[in-house]
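A single protein chain has been removed from this complex, and every other one stays in its place.
Then we have chain A:
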Amino acid sequence: MAGTGTAPGATHSALGAPAERIEGRLKVTGGARYAAEHPLPGRAQAWPVPATVARGRVTAVDAADALRIPGVLAVLTHENAPRLAEPDDRTLFVLQDASVPHRGWFVALVVAETLESARAAAAAVRVDYAVDEHDVTLTPDHPDAYEPETVNGDFPGRREIGGPDGAPAAVRVDVGYEVTPLHNHPMEPHASTAHWDDGELTVYSSSQGGNTVRDTLASMFETSAEHITVVSAHVGGGFGSKGTPRPDVVLAVLAARATGRPVTVSLPRRYLPAVVGHRAPTLHRVRLGAGRDGRLVSLAHEVTTYTSHVKEFVEQAAVSARVMYGAPHHFTTHHVVRLDVPSPSWMRAPGEAPGMYALESAMDELAAELGMDPVELRAVNDPDREPDSGKPFSSRHLVDCLREGARRFGWSGRDPRPGARAEGPLLLGTGVAAATYPVLVSPSTAEAEARPDGTFAVRVNATDIGTGARTVLAQVAADALGVALERVRIEVGCTTLPAAPLAGGSSGTSSWGWAVHDACARLAERLAEHGGTPPAAGVTARADTAGRADAESDYARHAFGAHFAEAAVDTVTGEVRVRRLLGVYAAGRILNARTARSQFVGGMTMGLGMALTETSTLDPAFGDFTESDLASYHVPAHADVPDVEAHWIDESDPHVNPMGSKGIGEIGIVGTAAAIGNAVHHATGVRFRELPLTPDKVLRGLGG
């Protein structure tokens, strides 16, 4: 089923082919250089000092002992660090004043000749605080909760159709779910190496988008963007947490300015949760009412979450309900509380991941109440138009995904009764959930050059955070030029290239690819004017998709998918293990079968972690995340992950971009936790409504 179709008019179709990653050899041989791996002459290392109180002010910093440690070059604090212009994102406004908005906020930075000296000196910096009372505890009825105007993604916080809920319904579900804070934890910690040379700043930064890093630094350091080059050639994952600049890059540039040396700031793993953003916890109330035929007559999804005092970020967890299912009475809202917590931000499928856990779990509960197959319940509620906007879908093949998944998974023989299958002390069950993720796209520029040697240089400041961006963009170029992939040389990951948006919102390939496609199509025309052979100077064509990529669409544009899971629940230990995980997606045209499969499977794996292993807790007394490293915050390991299968249906969508592609980086995590939770209910007959499904909760639920 993997898409291997031919683009209209293309003579050689590179698109859809399972091309090997262009940078693959560098990655398997250790040759790929990441942000901290640029050994500039005289480079110093820096180590930050995090605040040890949850709220207050720094009253004194005693750096004398730290400065006596051999090799220490500087201790920067709010008292002596270079001044910055205030950024829009105040999480970047580091070492500028004495306030401590949350525990883990950086209050000093040590710069030293070596990592060892920097680390020892950071431990020797003594900081005194005036401590204020703090509150880091989210409750469903927190007195400071308010309904925000807009939530992440600029969606309205509240939407209401058909008046308040209360329509007569044969069957009702009214349930609450809870998702704890979650951490992105890309394998490469946030790191930046900065170097000022005669007013010119070069920064190697682990970022999902160098142009925003450059522009933010230009504004904060009050210089012109032309004097700044940001390189993000290889990035060790981000999952949203490197979507915009984070404090590491500001600290590195500050330290380089203060010491006159190139400086690397590589954040220690345990400091990440407090300063790079995280998924805020969400408390959900979902109310569904349906007729005996399963058709929804009312749907209400109410979300309560927190944000920090540094900035307002509201996880838009009720928004996916506006896309998924229609009902005459449809109500979605968010409430948010400002607490003394680290600032939440984007983590893979912000909004959809926790929101669809709640909604798709509630749909499973409704199916059980109705005595209806959960696949069929979703099929009868599949809307013709997007429920909230009333717009037609550019394409929506959710039901096809469900049917294809059911066929591949062997769903049809399923005994719907819970607790019906056992293997010794194990109870076995299967579950299903739907997935959705919006089609996002931003304007981008790109440039393509035909060289006399028969090769083509394609330039765009895309960022390859592991998606395979280089490879798929070369495929887009080859396809638009009608040449073999081997003749395309792709250049990404540097702000000296044509400006491009970030790798985020599953929009990278659509945004960059559109510009690459247009530049290459234009180049092909120019080349034809030269009789197909470039002159000695080469021929270049440029494209800018502004005004088109960001044009309002008449269509509701989303990818859809279906997740199926089989879980085994150990009634003695309470351990849940996933035996099978299968996803089927309708995500437009799949541009590279090989890298696409890896992204889908990767998203599902993170969903498995969300379901079973990943959890973080704010300690009410210390105001700190108690699971701040990889020994306590359990990202799935090899032994947790079974053979995960990802498939897709051939979907043609003429309303998204010239390639016909939708984003695929995030949909894999959406609904996976619900599918696993629903499988656990099927196995045990017990509804667990708080993630993750760890043995303590499972044993308690089983009455063990």
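Assume a residue touches a chain if its C-beta (ideal position, glycine included) is under 8 Å from a C-beta of that chain, and two chains touch if they have at least 3 such contacts; residues count from 1.
Just so it is clear, contacts and distances are computed from a predicted model.
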item: "Cytochrome c oxidase accessory protein CcoG", "Phosphoribosylformylglycinamidine synthase subunit PurS", "2Fe-2S iron-sulfur cluster binding domain-containing protein" or "Amino acid/amide ABC transporter membrane protein 1 (HAAT family)" - which is the UniProt name of the missing chain; value: "2Fe-2S iron-sulfur cluster binding domain-containing protein"
item: Sole residue of A:127, A:169 or A:235 that reaches the chain not shown, by the stated touch rule; value: A:235
item: Selected residue (touches chain absent from view) among A:77, A:91 or A:117; value: A:117
item: Absent-chain interface as seen on chain A, which is shown; value: 20-21, 23-34, 36-37, 39, 41-43, 69-72, 112-117, 120, 185-189, 234-237, 239, 266, 268-270, 465-468, 594-595, 597-599, 601-606, 629-631, 635-639, 641-644
